[in-house]
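Partial complex: the chains shown occupy the same locations as in the complete assembly.
Chain lettering (A and B) follows the sequence in which the chains are written, and residue indices restart at 1 in each chain.
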Amino acid sequence: MSNVEDLLKQHGKAIKEVYLDWENGTRIEEEVLEAMKPFYLEKQFGNPAITHRVGWETYDFYVKAKTTLAKPLNVQPQSIALTHSFTESNNLAIKGLAKMNKKRKKIIVSEVEHLSVIHTAKSMFSDDYKVVILPVSNDGTVNVDMLQEELDSETLLVSLQSINHEIGTIQPVREALEIVKDFDEKIFFHTDATSAFGRIPLDLSNLDVDLASFSSNRILGPKGIAGLYIKEGIKLKSIYEGQLSVETLSPDVENPALLAGFAKAVELQFKQFEEIREHTIKLRDKLMYGLHTSIERTDINGPAGNRRAPDNVNISFLGCEGEALTVDSSMNGIYASSGSACTSRVLMPSHILTAIGRKPEEAHGSLLMKVNRLNTEEEIDYVLEKMPKIIERIRSITGGIQI
Amino acid sequence: MSSRIPLPYAPRVLELFQNPQNLGRMENATITSSAGSPACGDMIAFYLLIDEKSEVITKSSFESYGCASNIAAASQLTIMIENKTLEEAWDFTWADVSEALGGLPSVKTHCGSLAVGALRRAIRAYYKEIKNSKPEWLPTDLSKDEKHALEEEALADKLKKKYKL
């Protein structure tokens, strides 16, 4: 049926492999799997509301695991709801809030939000909601002056990411939050903190947002579980129907094995928060400036210095088409993704790169590479050694075509 | 499966991507054409060396700004048309190229058809600009693959407007 094996034979295997496509697929560490194992093999943990020993053990485990999740955010464990993915967290935050608060009908998001935020907001639009999409500057920073102008007595929710997942912009969330709450305490504020959790400090007892999404797989925990911080007193309607809890709140996803992995990943990430931060910043700058210096006609996408996420490298190579770049990189053992139309499922260039004013042909030539605690300096050396030749070859295929 | 996830390439696509045949600008080309646009992320330049008497393509080459399947399709087409008459070359369709490549994912249709569009433009240009005459077999109306190239270029204009360039 599938000829993929032949394809992989043709592709061959590079002597060395460097994985930098953490945005699209992650693995977990031995230690995390060890934490999950008992829940897979020994215990039938499942439903913490069940009145027998196993149910009570599950309950006990949930309390402890949620405490672990809540700690780095400096919030109460009971304010964390568990979902299957950050996509679900974002959907729940926006739709769940709108369904419980039908008086106000204006939602404000930025144009560089993750599609799970933008599409959810836009999907409300048809239900006679007003959706405002704020523009960004050319490094991806949300325009807070325009936010100020858009606020009115109809405004239900402002949803602004903490860090952009593609170009690493650290957004002025605190400033935006102050503007919103100064205007009207009753406007809800959601932040998609998926790309920020574990990368920058997020003390939610101090940064007083109402809702915050975060996810396990983004900190090398297992996929299939994510969190939504819900400030005390806020009620959300579940986005799907089933065995609801006594409250109207969406039920916690009952997946003890994944929760155990999530909690362990949180522990590991935050135990070495500063070291990981320094390590990734070092790799990031080495990779980003290394490529920028050694290869001509490159543009760094997103901000520089401490306004950039510690783990994000995004560069446009003019005269290269991004899909060809990812394939050639792959044959050299380097795995990354691109904002090129040809790699997207809808054949459009990245909405984020075009939002910051990149021409389509610049967006098509972009490469997104993320670094994390599993990457090493030696890996970056390898990438820096290989990339100039890869770019040169792709540019030679482009030849004299004017870009 | 193919309906939800774009099928990966056949091995031949990767083979030609790794070692593109007939790559590069041809300085002494009889005729040159292009199709697509960088704004769409897909553009092809096509070069033909034509024996004027026999109307046989003795050599052809390409340049490509595009994805692996775009590159492979253009390269494959240059191989297929070698030593073919212009009339024979005209008859190659996107389906022929795709088949020779072992099948292209449906989402990549436009990449393969762009190469065919570029070739046909070159053939038309040859008769119009160099021969100043149109053979019987050459249709007056644009073929599907030529139209596709036009559509793609129109899309580029739209994209440019959308992003206010």
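Here is the rule we go by: contacts are C-beta pairs under 8 Å (C-beta built on N, C-alpha and C of every residue); 3 or more make two chains touch, one makes a residue touch a chain.
None of the values given here were measured: they were computed from a predicted structure.
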{"item": "Full-file chain stoichiometry, since only one instance of each kind is pictured", "value": "A x2, B x2"}
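By definition in this document, only the chains that are shown with their structure count from here on.
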{"item": "Chain A-chain B separation of Cα centroids, rounded to whole Å", "value": "39"}
{"item": "List of chain B residues in touch with chain A within their complex", "value": "6, 8-12, 14-15, 17-18, 20, 23-25, 34, 38-43, 45, 63-68, 70-71, 102, 107, 111, 156, 159-160, 162-163, 165"}
{"item": "List of chain A residues in touch with chain B within their complex", "value": "3-4, 6-7, 9-11, 319, 321-324, 327-328, 331, 340-343, 345, 347, 349, 354, 357, 359-361, 364, 396-403"}
